[in-house]
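These notes concern the structure reproduced below.
A single protein chain has been omitted; all remaining protein chains appear in their positions.
Chain lettering (A and B) follows the sequence in which the chains are written, and residue indices restart at 1 in each chain.
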Amino acid sequence: MNLPFDLFTPLLLAALGALFSERAGLLNIALEGQMLGGAFTAILVQQLTGNLALTVLAVTSFGALSSLVLAWGTLKLKADPFIAALGLNLLVPALTSWVSFLLFGNLGVIRLATNVAPRWEGIPVTFLLALALAGLAHFVLFHTSWGLRLRSAGASEHLMASRSLGTRGIKTAAVVISGVLGAVGGAVLALNLGAWVQGVSAGKGWIALVALYLGLRKPLPLLLAVALLAWTEQLSGALQAIPELPQGLLLGLPSLITVVVFVITSAAGGPHRKSARVTSR
Amino acid sequence: MAPNSPAVLASLVRLSKTFADNGVRAVDEVSLELQAGEVLALLGENGAGKTTLMALLAGLEVPDSGEVVLASGQPPSLKAGIALVQQHPPFAPELTLWEHAVLGLPGRFPGKKAARSLLEASAARWGFALNWDELCRDAGPLALQKATLTAFFLHPLTILILDEPTAALGPAEARSLLASVRAWVRENHACAVFVTHKLHESLEWADRVAVMRAGRLVATTTPADSSLEALSSLLFPRRQQPQVQESLPAPAASLPPVFMAQGTRADFELRGGEILGLTSLRGEGAEELEEELTGLADLPEGRLFLAGTDVTTASIAALRRLGLSYVPSDRMGRGSSPYSALASNVIPYQVTRLAPGGILRSHSVRGYFRELAKRFSLQGEPGQRLVTLSGGNIQKLIVAREMDHGPKVLILAEPSWGLDLEARRELYRLIRQAARAGSAILILSSEPQELLEVCTRVGVLREGRLQGIRLVEHWTSELLGRELLGVVN
Partner (left out) sequence: MNLPRAHANPLIGLSSTLLALAVSLLATVVLLVVFGSHPLSALRSFFVGPFSSPLAWGNTLNQSSLLVLTGLAASVAFGAGAFNLGGEGQVYLGGLAALAAALFLPPVWGALGILAALVSGMVAGAGLGAVSGALKARWQADELITTFLLSASVVPVVDSLITSPLFGAAGSFLITSRKIPQEFWLPGLLAPSNLHWGALLTLPLAVVFGVLVNSTPWGYRLRLLGRNRAFAQYTGLSMASYSLLPLGLSGALHGLAGALGVLGTQHALVQGFSSGWGWNGIAVALIARTNPWAVVPAALLFTFLDQASRMVVLQGQFPFQLSALFQAAILFFITAQIVRRRS
């Protein structure tokens, strides 16, 4: 089966975003909202200006800004990162439909006239860029002082303090990277589709979090996890073309398969398991 | 500079620090000068404020008033040449030791190979041999402490602070570490401060000894002008009499053992009224044994019997029903709920009794707490949160809870960690009292001395296996020390 680029790329970008934030100890639960916002911003700016560079700039700014809001709430106001991010996830769809109403007078669909996703030898350029980003993420996280600091900041503020290092700056940076990657992931999703549809991210921000744990919180295994999840979704889509099969079950299939895979990795003692020795008897 | 007035590296000027969460004034108007070329020992009981004072000196805590003035004029920090090696250094579980060590090092990222050769060179000075590729999570506190010390020597240091550096070391290793520290201080005209409980260590290795009590610096002296007796009376002004050991009657051998391990790596038989102590160096299997004997982890081999019942695979609840009580080494993580009220912390085994008709009456809960507090002289009000108590009072509360229903077997792991002398004595008194009342008691401790003081039989755990149990009369400190290190003569 061919790799479904259109599903793979956005998910990989978001999962890499999740990786940076998780490693910095501030798991970004707002990725879902940021993907949605990125998708909307991309179509909006592309529609209004027709300029891809401007679109990229706008999407990146959206990702960075929304992350700065999250960082402000959690690092400065000490809000619970999880609950505050749920707030952002609620905010984005409301904002998108509002802006869409103000500008276009409707809540529904914005369709682009032209397909702007560039390809190289038939392969989407975004896919190649995302792969390169995975490699870059591996290098940055595991082979630079900055990556070491980021991982340390995520694990122990006291450790950082004992080396005269602060954590707020690096955590903010990690969340900003995460938000930018999530927003760009959403933009790729929408630009591939050539349209904005409400709820276009359809839980991909959450699936990215699952991919993160499935991928053992490391960039290279993450590629495999994302590929697996993308294939699952493709399979479910392909099966929907067969009218004899119950459609509801098929729509629920990607989430269900994700749960099953998540449970299997948990059972195999994945990294989210605290102590292997303590039994549950 | 005159040869007789050594340079002052740092001045602590009227430092004070009060902690907001418990309102304790940990450091109270302390002034002290640290001189180039000296080793300073800082003595004090638990809660005297030593650790806080050192954190202030290292710049890890900010004083409420007063200041730390360095010769360089910089604010105190690692960057300014002050390093604090904590007893349990903070670490990131998923970093390797080499990553742990090079974190925060200025300049280019060294990479694995370069880092290792750098670190091995630095560790050689201390005689440390470490596996730098090991994860911090797996390394254990001693290796972490060594790695941290090595790491700090990659930075240009002028002041090295060691918090209880020898607590986890055998006598030989402790000597070699302190000798290396002294050599480094002399060579570099630097300064080292070590915090310790051990009076003889401070007399042997320090140039000056500072004594803290209740947040205040009560004396600074030199080993030449002092003695064990003098230091101990500085620490405990109302000279406390050494405890007279009342001997416990030996249980009749004909009694059936109430707690018994068979075919395990640490077999024993324990009868009512007995106090068995097992000691080991850290990381030699005591933590695992603690969990296996109390039902928190599966026993890898052999069988366990409690009151005649095979409890090898019994649940924790079943063990408790059969009369097992347990005071864990991890008091805040496992032994209590720090952010709950004191009353909530003492009633887990009493809730059904305190709730006639299924409704928990708050007056009976408070009443139970007060009654327990009276019997065991506990501190605090029932509604007060546990974290607001001192370490010794928290431990006493846990012990009281576990002893209250007259357990058949009582397991205590590291019962006196972090307790001062007074609190220890109180604890030992309670343990003996329980033994006299017929409980069988098992103590797991990394402090052999305390087992000699309180137990009727003592055994040594080495490389995860029990090396034989003897009556306490047949042990001496030296024998125990040798058995711990595996030095057979």
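As a convention for this text, contacts are C-beta pairs under 8 Å (C-beta built on N, C-alpha and C of every residue); 3 or more make two chains touch, one makes a residue touch a chain.
All values reported here derive from a predicted model rather than from experimental measurement.
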{"item": "Of B:S337, B:Q384, B:Q449 or B:S477, the residue in touch with the unshown chain", "value": "B:S337"}
{"item": "Touching the absent chain when the full complex is considered, from B:L255, B:A317 or B:A437", "value": "B:A317"}
{"item": "Missing-chain contacts mapped onto chain A", "value": "22, 26-27, 29, 73, 77-84, 86-88, 90-91, 93-95, 97-98, 101-102, 107, 203, 206, 209-210, 213, 217, 246-249, 251-256, 258-259, 262-264, 266-267, 269, 271-274, 278, 280"}
{"item": "Contact footprint on chain B, counting only the chain that is left out", "value": "20, 296, 315-317, 319-320, 326, 328, 330, 333-340, 344, 347-349, 351-352, 354-355, 358-362"}
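By definition in this document, only the chains that are shown with their structure count from here on.
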{"item": "Chain centre separation (chain A, chain B; CA means) in Å", "value": "44"}
{"item": "Chain A-facing residues of chain B, complex", "value": "59-60, 77-79, 84, 86, 89-95, 99-100, 102-105, 108-109, 111, 148, 288, 291, 295-298, 313, 315-316"}
{"item": "Chain B-touching residues of chain A, taken from the complex the two chains share", "value": "143-145, 148-149, 151-152, 154-156, 158-165, 277-279, 281"}
